[in-house]
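To start, the structure under review is shown below, and the notes come after it.
Here the complex is missing a single protein chain, while all its other protein chains stay put.
Labels A and B are assigned to the chains in the order they are written; within every chain, residues are numbered from 1.
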Amino acid sequence: MDILQISQTALTVILGTIGLAIFGIIFGLFYKGVDRKLSAHMQGRIGPPIRQPFRDVRKLFVKENIVPENAISWIFHLAPLFGLVATISILLYLPIGGFNPLVISSGDLILILYLLILPSLAMVVGGFSSGSPYATVGAQREMATMIAYEFPLAIIIISMAWRLSMEGVRNVFALSSITSMPIWNFVGPLGFIGGIILLLALVLVTPAELSKIPFDSPEAETEIAGGLLTEYSGRNLAMFYLTDAVKTLVMASVIVALFFPYNLSPLFGLESYLAFAVDIIFYLVKVLLVVLFSVTLIRVAIARLKIDQIVYTYWVPITLLSLVGLIFLMWDQTFMVNFDIQPVFQMLGLA
Amino acid sequence: MLPFESLLKTLQTGSGFWNPLVWIVAIIVALLVVLIIRGFGKKDYKKGTSQTQAFLSGNPEYDKERMHIKGSNVYWGFSEILNWIINLLKKMHTGNVSDYVLWFVIIIAILFLSIIIPAGAI
Partner (left out) sequence: MNALEFFVVNSPIFAVAIPLLGAFLTPIFGMINDKLRNVFAIFIMIITTGIVFALSYDVVTNGIRTYIFGAQDLSLPVVRILFEVDAMSCFMAIISVILAVVALIYSWAFMKENTGLDKYYTLLLLMTTGMLGMELTGDMFNFFVFLEITSISSAALVAFWINRGKSVEAGFKYIVISTIGALFVLFSIALFYGQYNALNMAIIANSIQFTFLDKIALVLLIGALAMKAGIVPLHMWLPDAYSKAPSSVTLVLVAATQASLYGLLRLCFTIYGNMITLSPVSIGWLLVLFGIVTILLGVIMAIAQTDLKRLIAFAAVGEIGYMILGIGTGLVTMSPSISAAGLTALKGGIFHIMNDALDIGLMFLVAGAIFYATRETSLDRLGGLARNMKYTTAFFIIGLLAVSGLPPMNGFASKLLIYESTYQLNPILAIIAILASILLLAIFVKVLHSAFLGPALPRFNEVKEVPKSMLFAMAIIAGIIIVFGVFPDIIITNIVEPAANALVNNAGYISKILSLTGGA
């Protein structure tokens, strides 16, 4: 590795991070607006305009940034900052807009799994550090929720990688390998069902990852007054608001990358800039659909669960669901080898 | 002793990789971007006013000891689900040294049964 290559990588990372940060924040807020508008329509309301989240952030910036007297101020200030920074760094490892991840071989799915913990951890630490009983209750609920949904999430990620490794792929945890070989392309009928089950489980994990109804008991405005955000105001609250927006984009991109990494341009035989434009638009539509199904629909349809119900929901039904998905994938591999079953895609004549 | 390039190497596991330096550069850049955005916000607040008191839905604040949620009360919803197994395990830890030795005997017996008996070497 010579000095030119190093500086090239460094420049890619620096410029890429700046670009992705701006992209993530703008589109995160945009999807937040779309989500609010759609859910309002589903409930028979008119709802705020799509640019409302941008206005919210601007409003928060002119508000006072209060530090309560019970808070540990340095942790109180650092937590929201750190949460947003960690969330933005995840974008670097995800295939955004149908392209390969920006830094192709420096991070993998396990890293993303761990980086996804960081924003939640920042909220928990921020909540605890504000020294208010409401915030403490909210923070400990967030932590319990996090433990709860990580179990199915780990199962989903490990199962996908395991199935891929059975196909003799190297670097199965790398997102570039996963997107170049989507799970649907090589599994048999059982594996296809297994894949759908895992997708369903991941869609159910998403609202908890994003603290949305029905899994928003850490924030629960009507019950514990905003929970871990109770004491936050002004620009610190804006940081959490932005974190939430970017995280929505991140989670949707993870689902897209794991299950729908297809691009439109090869289908139409497009090239260069036109292909980029089509792929980016297609990617944005995919993200929109994922947000619609995993966030908007669920939060409109279901009421908030209690914290012990959340833990139960994730550790029993959803964990069992994803274990079933894992078992299907394992059986599928055995059956395909032993009984020479063709992949579903070949049966349908798509491959 | 160590060539400079080896400092930049990515950790390869055969199934994935991890390069902390790239992440740290990204974090620093993202931090700068976020700090600029954050800089647009208002910095100050009225120190020492009732603004800074903990929000308790209008109830008066208790003395500080009671405002702090104690360690054993944290994670209520979670420990609720795990209580059965925690109680079971707590019962296992008797703190009695003869029980510790008993566990040793049990494990030796299990190992004996699994390693020696199946071989039929006797």
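The rule is simple: a residue touches a chain if its C-beta (ideal position, glycine included) is under 8 Å from a C-beta of that chain, and two chains touch if they have at least 3 such contacts.
Predicted model, so just to flag it, every value in this text is computed and none were measured.
Visitor: Among A:L111, A:I183, A:L258 or A:V287, which one is in touch with the chain left out?
Guide: The missing chain is touched by A:L111.
Visitor: Among A:T17, A:S39, A:S129 or A:T248, which one touches the chain that has been omitted from the display?
Guide: Considering all chains, including the one not shown, the answer is A:S129.
Visitor: Can you tell me which of A:N70, A:T87 or A:S211 touches the chain that was removed from the display?
Guide: Within the whole complex, the residue contacting the unshown chain is A:N70.
Visitor: Please identify, in ascending order, the residues of chain B that touch the omitted chain?
Guide: Contact residues on chain B toward the absent chain are 2, 6-7, 9-16, 18, 20-21, 23-24, 54, 63-65, 67-72, 74-75, 78-79, 82, 85-86, 89-90, 92-93, 95, 97, 99-101, 103-104, 106-108, 111-112, 114-116, 118-119, 121-122.
Visitor: For chain A, which positions touch the chain that isn't shown here?
Guide: Looking at chain A, the ones touching the missing chain are residues 70, 72, 74-75, 108, 110-111, 113-115, 117-118, 121, 124-125, 128-129, 131, 136, 139-140, 143-144, 146-147, 150-151, 154-155, 158-159, 161-162, 165, 173, 326, 330.
The definition used in the following text is that only the chains that are shown with their structure count from here on.
Visitor: Taking the mean of the C-alpha atoms as each chain's centre, how many Å separate chain A from chain B?
Guide: Computed value for the inter-centroid distance: 21 Å.
Visitor: Across the complex, what residues on chain B touch chain A?
Guide: 5, 8, 10, 13-19, 22-23, 25-27, 29-31, 33-35, 37-38, 40-46, 51-57, 64, 67-69, 74-78, 80-81
Visitor: Within the complex, which stretch of chain A touches chain B?
Guide: Residues of chain A touching chain B: 1, 6, 9-10, 13-14, 16-18, 21-22, 25, 60-70, 81, 84-86, 88-89, 92, 103, 105-111, 131-134, 136-137, 140-141, 143-144, 147-148, 161, 165, 170-174, 225, 230-231, 233-235, 238-239, 242, 306-308, 310-312, 315.
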